[in-house]
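These notes concern the structure reproduced below.
Of the protein chains in this complex, all but one are displayed in their positions.
Each chain gets a letter, A, B and C, in the order it is written, and its residues are counted from 1.
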Amino acid sequence: MQFYETDRVQFYETDAAGIVHFSWFFRYMEEAEHALWREAGISIHQPDAEIGWPRVAASFEYHRALRFEQEFEVRLRIAEMTKKTIRYACVLAQGESRIATGALTIACVRRRPHEPMRAIDIPPDIAAHFQVADES
Amino acid sequence: MQFYETDRVQFYETDAAGIVHFSWFFRYMEEAEHALWREAGISIHQPDAEIGWPRVAASFEYHRALRFEQEFEVRLRIAEMTKKTIRYACVLAQGESRIATGALTIACVRRRPHEPMRAIDIPPDIAAHFQVADES
Amino acid sequence: MQFYETDRVQFYETDAAGIVHFSWFFRYMEEAEHALWREAGISIHQPDAEIGWPRVAASFEYHRALRFEQEFEVRLRIAEMTKKTIRYACVLAQGESRIATGALTIACVRRRPHEPMRAIDIPPDIAAHFQVADES
Partner (left out) sequence: MQFYETDRVQFYETDAAGIVHFSWFFRYMEEAEHALWREAGISIHQPDAEIGWPRVAASFEYHRALRFEQEFEVRLRIAEMTKKTIRYACVLAQGESRIATGALTIACVRRRPHEPMRAIDIPPDIAAHFQVADES
């Protein structure tokens, strides 16, 4: 399961060093995740759903800077699925040049009013939409 | 009803022009609004509350730029209250020097699942916490 | 001079009320402004340029809420040009339904290291790219 999209750096994503602030890479990665889910025919967040997908771990290594109005590509793939979690691997690139390499792990939880979130198994009808993809 | 707080420009609030991005001023203003409510003993957003306070109008005039690590003061007062709305006036300043002048109007609404938001009168027990303050 | 683009609400743009935070509308408006400039063949921000375009005034009136993954249209036009400023009018809409109505005024300034920004006339070669558009 792989997803590709191109994006362009917006002015509000830059900082006083003239480059995209490092916190934005995590938003780019999540934006691609949600687009991957839409492409699979489902929405990751439905207001009344009992099921939620909190982030368990997130990381990026930064190789090169991005600047205002530059275009880049976000490549996201499912690197691992367990009973309760999904782990994505992400590459931001400009052509052959890698900008940053990220990872994101999410867990499936039950959310009920006035109860703490509780980890649950990923429902089969959701898991059926996804499959692990090797690094290409 | 007036509220004062000092704040410091964070790096992620700056943009590639080296100054605070103009969208942040609206967040500074809202941050002061919520602190004013806390000072009045109430929270503007309670998860299960039927009542909500969507923003109806917001504006800023920008007089001077703010830069990384600069300190500034946010001054917020209630400029007008009607049966259904509250209007704030806001000044961002560094001492005698005005950085920006803003306004924010919020409305009281009823939020029920699966219904559109509907404007309602501000409940008296909430209105009792607030009063209009003239420009000082 | 008019510009249209469609956009989709990202998860990080929503808040705990379940709708797009009002500060994001100002970013949507600026995003359309920069796209309009690119369409005119110029970039509003060039790292080494002496000329800058600080925001002088910005406002929005909010008519309806936007939610996660909803698509909307940003319509931006130049409503007025003076010797030193450009004023945009902006409408966010879903088809016939208006979500919000905004305005943004920017000024042309000279930025030199160790000098305060100084308002200057818009250079003719830049002004030539733009023209006022009536409300359609």
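In this text, a residue touches a chain if its C-beta (ideal position, glycine included) is under 8 Å from a C-beta of that chain, and two chains touch if they have at least 3 such contacts.
Not measured: the values here are computed from a predicted model.
Enquirer: Using the touch definition given at the top, which of the shown chains does the missing chain touch?
Expert: Counting the whole assembly, the omitted chain is in touch with A, B, C.
Enquirer: With the missing chain put back, one of B:Arg27, B:Arg64, B:Lys84 or B:Arg110 would touch it. Which one?
Expert: Considering all chains, including the one not shown, the answer is B:Arg27.
Enquirer: So that we can see where the missing chain sits, which residues of chain C does it touch?
Expert: These residues touch the chain not displayed: 11-12, 14-16, 18-19, 21, 23, 48, 67-68, 113.
Enquirer: Please output the residues of chain B touching the missing chain, sorted low to high.
Expert: 10-12, 18, 27, 30-31, 34, 38, 43-45, 47, 67-69
Enquirer: When the complex is taken as a whole, what residues of chain A touch the one chain not shown?
Expert: Contacting residues on chain A, toward the hidden partner: 16-17, 19, 22-24, 26-27, 30, 45, 47, 52, 54-62, 65, 111, 117.
Please note the rule applied: only the chains that are shown with their structure count from here on.
Enquirer: Roughly how far is chain A from chain C, centre to centre by C-alpha average, rounded to an integer in Å?
Expert: Their C-alpha centroids are separated by 28 Å.
Enquirer: Rounded to a whole Å, what is the gap between the Cα centroids of chain B and chain C?
Expert: Here chain B and chain C have centroids separated by 22 Å.
Enquirer: Could you state the distance in Å from the CA-based centre of chain A to that of chain B?
Expert: So the centroids are 32 Å from each other.
Enquirer: Among all residues of chain B, which ones touch two or more of the remaining chains?
Expert: 16, 19, 23, in rising order.
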